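Partial complex: the chains shown occupy the same locations as in the complete assembly.
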Amino acid sequence: MAKIGFIKLGNLGMSQVIDLVQDEIAAREGISIRSFGTGPKMGKDEAAATEELKKFDADFYVMISPNSSAPGPTAAREIYKDVPCIVISDGPTKKDDRAALEEAGFGYIIMTVDPLIGAKREFLDPVEMASFNADAMKVLSTCGVVRLLQEELDKVAAMVDEGKELELPHILAKPEKCIARAGFNNPYAKAKGLAALHMADMVAKINFPACFMMKEIEQVTLTTAAGHEMMRAAAQLAIEAREIEKANDSVFRQPHSKSGNLLSKTALYAKPE
Amino acid sequence: MAKIGFIKLGNLGMSQVIDLVQDEIAAREGISIRSFGTGPKMGKDEAAATEELKKFDADFYVMISPNSSAPGPTAAREIYKDVPCIVISDGPTKKDDRAALEEAGFGYIIMTVDPLIGAKREFLDPVEMASFNADAMKVLSTCGVVRLLQEELDKVAAMVDEGKELELPHILAKPEKCIARAGFNNPYAKAKGLAALHMADMVAKINFPACFMMKEIEQVTLTTAAGHEMMRAAAQLAIEAREIEKANDSVFRQPHSKSGNLLSKTALYAKPE
Amino acid sequence: MAKIGFIKLGNLGMSQVIDLVQDEIAAREGISIRSFGTGPKMGKDEAAATEELKKFDADFYVMISPNSSAPGPTAAREIYKDVPCIVISDGPTKKDDRAALEEAGFGYIIMTVDPLIGAKREFLDPVEMASFNADAMKVLSTCGVVRLLQEELDKVAAMVDEGKELELPHILAKPEKCIARAGFNNPYAKAKGLAALHMADMVAKINFPACFMMKEIEQVTLTTAAGHEMMRAAAQLAIEAREIEKANDSVFRQPHSKSGNLLSKTALYAKPE
Amino acid sequence: MAKIGFIKLGNLGMSQVIDLVQDEIAAREGISIRSFGTGPKMGKDEAAATEELKKFDADFYVMISPNSSAPGPTAAREIYKDVPCIVISDGPTKKDDRAALEEAGFGYIIMTVDPLIGAKREFLDPVEMASFNADAMKVLSTCGVVRLLQEELDKVAAMVDEGKELELPHILAKPEKCIARAGFNNPYAKAKGLAALHMADMVAKINFPACFMMKEIEQVTLTTAAGHEMMRAAAQLAIEAREIEKANDSVFRQPHSKSGNLLSKTALYAKPE
């Protein structure tokens, strides 16, 4: 029985499903999941509040937030530094910063492809926010990022089950690394998926100045709108990629068995084995 | 200062963003959000575990789960029956059942349009699950459901701020009710959105027998695949609807001000007011 | 030589081609087809007028109309109750009503998937009517309904040729039954086709209240527009499904030989055999 | 009360709806419609059979068939030469041939844009035939041809009502003439519609040699497939054109009033007047 605790500070695209990917039909035995989140905010108060989930006494924790170098996530890590904990975030991307995380005992999966939203009041409202997250999830799911997360978390859960000492993952999830996990059979589908990931990656480069530097309303709204259009185009490319696999009846699937093993199948009518 | 607690049992499409919609850029003052989730499962153990969040002493709670008449959610409501609590679910849809919820003191928003996933191991893996949720969120966000949720939760939060006694919402969110909140200016965009909601609504009717009655693998996989294709088509229709509004520069937006008021704007370059 | 008489009261999607499907290139020998129609109306006068075609002394008749339980079609059946006659309609769907038809000696094919048009003056004009019928035909043709009709009528024509007593079909053509006839080779194409049929099926549920209960112009036009958007989306899905088969060069075709046998072929360059 | 008789020999795209366009919701008073068809064939026997409808004693007849210069339609015209009769066909297009029709007392509407199907057993089966007709109807309905037909037939029906001597139409319906009737408000939508009509027009030029000259199976199937792809592309362009009008809420509609007047409206929520 593996107990896994998810701490969510603020929101990444991946935050939406991270606590679901190991038990997609809610029928897996031997796994117990609890998550604690602080809504959109990730300041000091929210960091302190995450202590709550420590009582769950999980076998390992997963802490997901944007920019894990920000004060909130940093403070939250202080609380969880003495238990196995994997940091999931879109940064830091620098080698030294990641090494420091590892030295402090944390696992990490840094996904540069989880796109920065255009978080400006002049542009973003709840509907636009949710719609953008849907586009992000389309790319994250179809292009290998969800599978990378799921496989890595499953590996650690398996160590728990086997009573092994936990080896936490240390992965910088750039486009090339993600697409390798996507399981595309058609090479052009894979190329489309890879392009979609590069585009998701680039969204941050467009939205960052809009979020943190621009002031003038026309510039802010045009730029964030461009960022969201790029994300929309990336989602569309991801959809195209999967449609190709469907057209070839070659969609690779890896459902969990009841006991938590990863089964696999390709043809739609095939039995997962 | 409104404190709001979100309890997530299992997963609905809306679960992905429900604790984000009141503070989309994480800059709203006077609101504090905590959420506690149990991952994909929603059995008795999970129900019991939700007691954890009661310590947060929220001004009101929001409990979201599929089928709120199932044993897990029912048990969880026992824990929260003495505090203000709004049930968000895709059922019960029957009048009497909803009346019973209301009589027991709960608010509710029953969204028939939050689609039932094709939860069969023969079809669903983590990637398909996340991809389906992306399609669901595209419809929920664009076609008025996210806004309905956000407006209703904002209303209750406002009562907290004003020190009023809380009046909880009692809403059966069928397609017509949702689309009225979507803020479409073009009537054909609205018609597309309405059609998308009807399709989302119908997904459950296709997936339900596949999830609970069918056994034969070809029938199960064909049927769930058809359900997910319908959801994909609904998402595409929702996208089309929003593209029409963009083409007319008539996207209606309602961002929150710093103090939590709902601002609104339509032209992209306009200031929210 | 089989003589077949088609009686058309009012209009269904299928009415457009039903007298063409057995002789698609007008080169089949040993078959003679006459059809008599009453235009859009299907009242008592029109019913009476259908007597005309009885003089043709067909080996069997096919009577197509919307809602075959309505007074007009019911009256027309009185005229044809003593000759072999197959009722093609979108209703009745209830078991007892269908049993009554069968007991009265009629064959029937009830296609719930032939969609109810949004027949309100506030919305429908000749252009919208024809355009909707094009969308309907795209689904009916690609997703198995045309083939079901053609195969069933061919079977009866073959009985005529063989001098057998005619056994008329009794079929409730729901989505699952139709898609089984479509001959899709790719399972996702089949799933898309099945979803399209479910959507066509649902159009009636949207348009029915608009046609018969709603009064207020905004509600009437929005609702019928939503019904037609759903039909449009269904047509698009049907097109996608066929495109997949084309991309795999696996379109299944069943042309009639000169003598009326059903040939078949799959690869585009293959000879029908 | 106008009585109109429709004679259908063989099949054109327009044959599918021609007897429906004057009474689209089946609620027009003072009009009585009967149609008689001969299925796909249009030989001498079929021509002779059309005499049947003469007993209806219509105020005027409409005879629709492919290539009205072929022996069958020519023979049928002999039967109807002494009553008011409008020939609807895709030919003859030559001035002299049309003049001869007029001199013989016939009205005519020659639609070069009603596309010739790829009628070869190696390619066409009932499904492909119906699917092609759906594409044809999408162009015919959206791009002005249905409206042209309806307006011209309504004019003659009005002469009947007014007791005037009937002046029958003499129209060569080329792309430019059709698009002028389509009622597009946006000029690019109109240009798309015009291009679609030109493409429909060209389908005959591709399919004609395939139907009547080519023998080799690969050439026949490739050529007819190309003809049908062009028709598909034309339908898509017509759809795009209408979507533009929807996006502008400028779809022009002309429903019939109960008494048969042509009403008109543009905004979706507007009352037809």
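Quick notes on this one:
A, B, C and D label the chains in the order they appear, each numbered from 1.
The rule we apply is simple: contacts are C-beta pairs under 8 Å (C-beta built on N, C-alpha and C of every residue); 3 or more make two chains touch, one makes a residue touch a chain.
Not measured: the values here are computed from a predicted model.
Because all chains derive from one sequence, the complete complex can be expressed as a copy number, which is 6 in this file against the 4 shown.
Quick note on the criterion: only the chains that are shown with their structure count from here on.
Traced through touching neighbours, the fewest hops from chain A to chain D number 2. Across C-D and A-C, the chain pair carrying more C-beta contacts is C-D.
Per-chain Cα centroids separate chain C from chain D by 21 Å. A separation of 49 Å divides the Cα centre of chain A from that of chain C. Touching of two or more other chains is recorded for residues 268-269 of chain A.
Shown here, the protein chains touch in an arrangement that is not a line, ring, star or fully connected set. Interchain contacts (touch definition given at top) occur between A-B, A-C, B-C, B-D, C-D.
Here chain D touches chain B in the complex through residues 246-249, 251, 267-269, going by the rule given at the top. Across the interface of their complex, chain D is touched by residues 4, 6, 8, 10-11, 16-17, 19-27, 32-42, 45, 49, 52, 55, 119-131, 133-135, 137-138, 140-142, 146-147, 150, 217-218, 221-222, 225, 232, 235, 239, 242, 253-257, 263, 265, 268-269, 271-272 of chain C. Taken together, the chain C residues at the contact with chain B in this complex read 187-188, 190-192, 194-195, 198-199, 202, 206, 221-223, 225-230, 233-234, 236-237.
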